[in-house]
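Sharing a structure below in structure tokens format, with a few things to ask.
Yeah, one chain of the complex is gone here, protein chain that is, but the others are all in their spots.
Order as written gives the chain letters A, B and C; numbering starts at 1 within each chain.
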Amino acid sequence: MNLQAPDSALVDDLVAANQILFDQGVLDAFGHVSARHDKDPSRFLLARNMAPGQVTAGDILQFAHDGTPLDAGDRRVYLERFIHGAIYRARPDVMAVVHSHSPSVVPFSVSRRAQLRPVCHMSGFLGAGAPLFEIRDTAGDASDLLVRDDRLGTALAASLGGASFVLMRGHGSTTVAPTLKLVVYRAVYAEVNAKLQMQALQLGEPEYLTDAEARAAMDSTEGQVERPWALWKEAARKRRGG
Amino acid sequence: MNLQAPDSALVDDLVAANQILFDQGVLDAFGHVSARHDKDPSRFLLARNMAPGQVTAGDILQFAHDGTPLDAGDRRVYLERFIHGAIYRARPDVMAVVHSHSPSVVPFSVSRRAQLRPVCHMSGFLGAGAPLFEIRDTAGDASDLLVRDDRLGTALAASLGGASFVLMRGHGSTTVAPTLKLVVYRAVYAEVNAKLQMQALQLGEPEYLTDAEARAAMDSTEGQVERPWALWKEAARKRRGG
Amino acid sequence: MNLQAPDSALVDDLVAANQILFDQGVLDAFGHVSARHDKDPSRFLLARNMAPGQVTAGDILQFAHDGTPLDAGDRRVYLERFIHGAIYRARPDVMAVVHSHSPSVVPFSVSRRAQLRPVCHMSGFLGAGAPLFEIRDTAGDASDLLVRDDRLGTALAASLGGASFVLMRGHGSTTVAPTLKLVVYRAVYAEVNAKLQMQALQLGEPEYLTDAEARAAMDSTEGQVERPWALWKEAARKRRGG
Partner (left out) sequence: MNLQAPDSALVDDLVAANQILFDQGVLDAFGHVSARHDKDPSRFLLARNMAPGQVTAGDILQFAHDGTPLDAGDRRVYLERFIHGAIYRARPDVMAVVHSHSPSVVPFSVSRRAQLRPVCHMSGFLGAGAPLFEIRDTAGDASDLLVRDDRLGTALAASLGGASFVLMRGHGSTTVAPTLKLVVYRAVYAEVNAKLQMQALQLGEPEYLTDAEARAAMDSTEGQVERPWALWKEAARKRRGG
């Protein structure tokens, strides 16, 4: 098979993304972040099966959209790589994907009454919707809730539609973005927004961003993405004792 | 008395389990974790009376099912060792036990309206039930709530029944599993689930896992137990400055 | 004036108590812990006016029950030392006092509907009551809420009565005990209990400890005070880089 090496800067950023998302509490032993291959859009980059906080450049593998590992050799791969592949196939605009179980988001995935919506300008990307993926609709009511094949990945991508964020019932969420730095930003601020919204709902009658506010706020705040990226990268480096 | 030495790898894992559960906030100055003796199923291994985060291999003692210390000498033992012994006697499938006061679980032990149930795929083991041990039924309404003898341990084991988890009113919980790594996993994720469920209840009408989903999710996620174990062990080692 | 030097072990423990209570999040820049003088029950030991986490043995001063500093020289003293003095005068059984603004307790001091009660065996000392000191009853409705003289200290001691804990409206709480280690334990577990009880109230219909359970649990758990003390002291020492 003919494999092109990705840009080493992209690989470095993907390693940093793994470490940032662990350090910020979005990923723990589970969850993963991927990037579309910069030289071959039909492939994506994702770590081998391991805890995200421990990923280094040598752990990054290539996959096809249907989840086939291309250079894993005898290394184990993530069971849920299909989340990533199916989205890269369905959404040519998406360049990076995070799947997480971040703790304030899960309650929104299981409540039949609440809907995740942007309460502040940092989470304008939620204005495009936060649809729910109910895996029972595809897998029946006796599944293990995992996106363990391309059919389930495809169903998840269909639930995501054109949004930037999809809730996964009893499981967590998946976030997408046009760049790796933005997807890290969105995964962090989805968690922040969920926590803020839970508190606002307790206080009563939250005033959400209008659709136009959400779009405008997204454009403005996401243009500043280098600032949190630099801060979070430094914090993760310090925590690792680097 | 004829005492067989346990496998040193099991003792090392039991020390690691103590340190992980402290580092993850499941145990503090109180609570304990035990393992069934690998060479003699009628005995179990448990630290001497001390804070779990400070346990080393030399602190691990052997006990009979009725709570009798076998090699403690003049070292003090945990008052509530009867929790462990009574469960090992009643449940031959159980190889490890954690008793804890982890903070999100206690509220479920005292609320007469809420029931701990699995809200996400990581806590499928709760699908087998989270019964309540009301110590008043055995000890009357003037006890110190501690499982301080074999009669109370036996009553606790009866409340546990065939489940993997039992709430102890006004006290905490006890978790069991077929391996030491799994019991650590379950003690951590019982706490995670309790916190998620409290938030989901506030948001309203949580959708719980079906029994079949809980069983399937348990099989899948618990097959991955090496990943969090390695991560948590490393985190505990770092925190200790090792 | 004839001043007797206190036992240096008591001074060391008082320094440790300051550092533990800071490290455990019970005190921050404010709040204080005192001990009755071991050789002269009409005096008590309290740090000079400073942040508790930075107290060393040289900062411990002696005071009379009416709040008069006995060896402060030109060092500034705490404005609210009257809390301590008035309680030592009113309660010969009390050997140590903590005044704090610990974060989960303050909401109970201001809610007209909730009452702090023991929800778990670790906080049995709350079974003797957690009365409210409403400073308006003595100081009127334009005070700064501070116990800034002996008259207010005396009113606080009257609200405390024979209990181990008193809420101070819009301010925090004061805890007392027959030993320094126990008062630290109680200050930590009052905070723990408050957090657990808030969550139990949200879940609905908490089952509290009966009075007899509270008394029995207090006797049992407080007999174990050396274990958390040793753990907390070590944690505080590590955090300080000692």
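Operating definition for what follows: a contact is a pair of C-beta atoms (placed from the backbone, for glycine too) under 8 Å apart; a residue touches a chain by one contact, two chains touch by 3 or more.
No experiment lies behind these values; they were computed from the predicted model shown.
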item	value
Chains on display which the left-out chain touches in the complete complex	A, C
Touching the absent chain when the full complex is considered, from A:L46, A:L196 or A:A236	A:L196
Chain not shown: contacting residue from C:S111, C:T138, C:T179 or C:S220	C:S111
Residue numbers in chain A that touch the chain omitted from display	118-122, 124, 192, 195-196, 199-200, 202-210, 212-213, 216-217, 219-221, 224, 227-228, 230-232, 234, 238
Interface residues of chain C (partner: the chain not displayed)	28-30, 49-51, 53-54, 79, 101, 103-104, 106-114, 141-146, 169-172, 198, 201-202, 241
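Basically, only the chains that are shown with their structure count from here on.
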item	value
Touching chain B and also chain C, the following chains	none
Whole-Å gap between the CA centroids of chain A and chain C	46
Touching two or more other chains - residues of chain B	202
